[in-house]
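Missing here is one protein chain; the remaining ones are kept as they sit in the complex.
Note that the chains take the letters A and B in the order they are written out, and that residue 1 is the start of every chain.
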Amino acid sequence: MLNSPAYMHIPDGYLSPLTSLILFILVLPFWYRGVRGLRRRINARNVPLIALMAAFSFIIMMFNVPLPGGTTGHAVAGALVAIVLGPDIAVIAISIALIIQAIFFGDGGILQIGANCFNMAVVLPYISYAIYRLIAAGRPITSRRRVVGAAVGGWIGLTVAAFFAAVEFGIQPIFWHAADGAPLYAPYSLSVAIPAMVIPHMLIASVIEGLVAALVVLYLQRANTPVLEMAERPAGAVEAEASGSVSRLRWLWVGLIILVIATPLGLLAPGTAWGEWSSSQLANMGLMFIPHGMAALENLWGAPLAGYDLPALGNTSLGYVLSALVGVALVAIIAWLFTRLFASAQPHEGQKEQ
Amino acid sequence: MTSRAEPALPQPASVRRRNGMVERTLAGISQAMEHALFAEETARRAGLLQALDPRVKVLAMLALLIAVALSRSLAVIAGLYAVTLALAWASAIPLGFFIKRVWLFLPFFTGVIALPALFITPGPPLAQLPLGLAITRAGATTALFLLLRVSTSVSLAALLIFTTPWNDVLKALGVLRVPDAVILIFGMTYRYIYLLLRTANDMFLSRKSRVVGRLSGAEERRMIGASAGVLLGKSLHLSSEVYLAMQSRGYRSHSHTPSVATFVMRRRDWAALFIAALIAAAAIVLGR
Partner (left out) sequence: MNNETVFELRDVAYAYEGKQTALEHVSLSIQAGERVAVLGSNGSGKSTLLKLLDGLYFATHGVIRAYGQQLTEAAFDDDAFNFAFRRRVGLVFQDTDVQLFSPSVWEEMAFAPMQLALGRQEVEARVDDALRALRIEKLRDRAPHRLSGGEKRRVALASVLTLQPEVWLLDEPTTGLDPRSQSWLIDFIAEQGQAGKTVITATHDLSIVDAIAERVFVFDESHHLAAQGAAGDILADNGLLLACNLSHAHRHRHAETGEEHTHPHSHPPAHTHQHAAGSQGSTADVQSH
């Protein structure tokens, strides 16, 4: 339907059942973690809290957000919900919203619930939250750094989620094709799928995701600060106070660990995935024909990582791990840079977190 | 929607402004509400699928979805699509609407992806087009796979929703071993989606009525921040009030909410389940 970011909602038919199943299994521990965390932390209160936040996510996905220049789009609101509730609970709330969209509105395939929840309800909130906490650096709730953290967190979070979706698409023609070579599911190789998904997201959908998170944080700073304190308080006030910086880092690690988990499954290969499954290799495998335009794009995209001499390593799985590490490092560096940038811009009054 | 709301006002055709974010969001909201209302209405009609146990429908839908996903034969998927059409017809769902709903929505995602696949998938050319483009046989196959798989899957999901009250769908999820607490949360989410939809709708309508002319992009963005923030505050407040309301009626953190489903499998339900399993199995075998 028209009322959601159709881009990210993978329909049935795009992924092979095996891919869907693997992604579904990958989401399970996060659902478990969310539900268990819920039971431990705010117990029975959570039933209505989750329900209302899931309903809220659903509604926010319908907001039509204009970007400067006239483009409009929708946010997933995963970053926002993670900032307010913490990522563990956000996983559950966004998953429920996505599942209702899939079953009731046909937005996203029913067999792809695992895939869509993995991209939008796991990757997006954890990455966004890690970056938000990192940039917020424990500053007061009304600090401008929190607005920036929400914006950057949303932007990077959804971009990474789009990247995951692209990889999921991109590995389809490698493994599944009909007798005559026609791809059975998503038809495009990684070299096409990744730029085709990631670039528009970086320019539009991710901007909207970050924008919505930042706008709402800005509003809440002025009008409703207790809401912004929630994610930091119920996480166990004692725990958070005892280890302010440690818990901040912990979130970053959770985000990064997700990235790494996916690596061995070949679900992730930042920057160089198509370097490995390069057009020539794919052509050799008789799978793919890359038009000239796409080949040019491929070179452009691969350029920044040209020094990263993957073929020399000659080992596929090692290549995957390495490229994942590169991606992880990239995210970490970007987040760190932002932290530095705003740490110097912001006077250090009221460092303490309440 | 907008034009219907203000028929008496003169509106110079040349100054038809691009719809703002408020109008688009309102349109999206009313679309969602209409969809829900329509589904509720068709689910009440007398028809083949409406008469079946929801659990059978959920299981049958999943089996057929998997068959569609696994099939490597276009003919088999086309056959399953024909089955969904027959079922829609037998369930008093207007066929034209049913087909249109699926195929109008396809281009937004699938068309964009399937179309280039026609040309760039390698293989012997099927038809030569201007600009040196050629549709390849493999390209056509790929595009057809995508289109048929997506439309058949969407049709299967739509069949469930158009013939089963949402509440029964939720209860039926119990057969998939979805825990009762989760079903409780789903029911509550769905119920409050409507409340928040209405709240958002009123919020935007009142905003619209107060604004003369068009908002600038920056103003619209500020408004989104405020509306979403208000909605968030309201949702959170509501959640703690609802918690009190549940507590007041005896709900405890460790209390179990027994599923209230009272479905009874009748002979025709078993028959339907059997037939669905048979079709799915046949499709999987034939489509290998």
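Here is the rule we go by: contacts are C-beta pairs under 8 Å (C-beta built on N, C-alpha and C of every residue); 3 or more make two chains touch, one makes a residue touch a chain.
These numbers were taken from a predicted model, which means no experiment stands behind them.
*Asks:* Would you list the chains present here that the left-out chain is in contact with?
*Replies:* Per the touch rule above, the missing chain touches B.
*Asks:* With the missing chain put back, one of B:Leu49, B:Ala88 or B:Leu170 would touch it. Which one?
*Replies:* B:Leu170
*Asks:* One chain isn't shown here. Among B:Leu115, B:Ala245 or B:Ala282, which residue touches it?
*Replies:* B:Ala245
*Asks:* Can you name the residues of chain B that touch the chain not displayed here?
*Replies:* Against the left-out chain, chain B lists 40, 165-167, 170, 187-188, 190-192, 194-195, 238, 241-242, 244-252, 255, 257-258, 260.
Throughout what follows, only the chains that are shown with their structure count from here on.
*Asks:* How many angstrom lie between the centres of chain A and chain B, each centre taken as the mean Cα position?
*Replies:* A distance of 23 Å separates the two centres.
*Asks:* Touching chain A in the complex: which residues of chain B?
*Replies:* Touch list, chain B to chain A: 18, 20-21, 24-25, 28-29, 31-32, 35-36, 39, 61-62, 65-66, 68-70, 72, 105, 108-110, 113-114, 117, 119-123, 137-139, 141-143, 145-146, 148-150, 152-154, 157-158, 160-161, 166, 169, 181, 184-186, 188-190, 192-193, 195-197, 200, 217, 220-222, 224-233, 235-236, 238-240, 242-243, 246-247, 251-255.
*Asks:* Quick check: in the complex, which residue numbers of chain A touch chain B?
*Replies:* Contact set of chain A toward chain B: 1-3, 6-7, 9, 11-14, 16-17, 20, 39, 43-45, 47-56, 58-60, 62-68, 70, 72, 80, 84, 96-97, 99-100, 102-106, 109-111, 178, 180-188, 211-212, 214-216, 218-220, 223-224, 227, 230, 288-291, 294.
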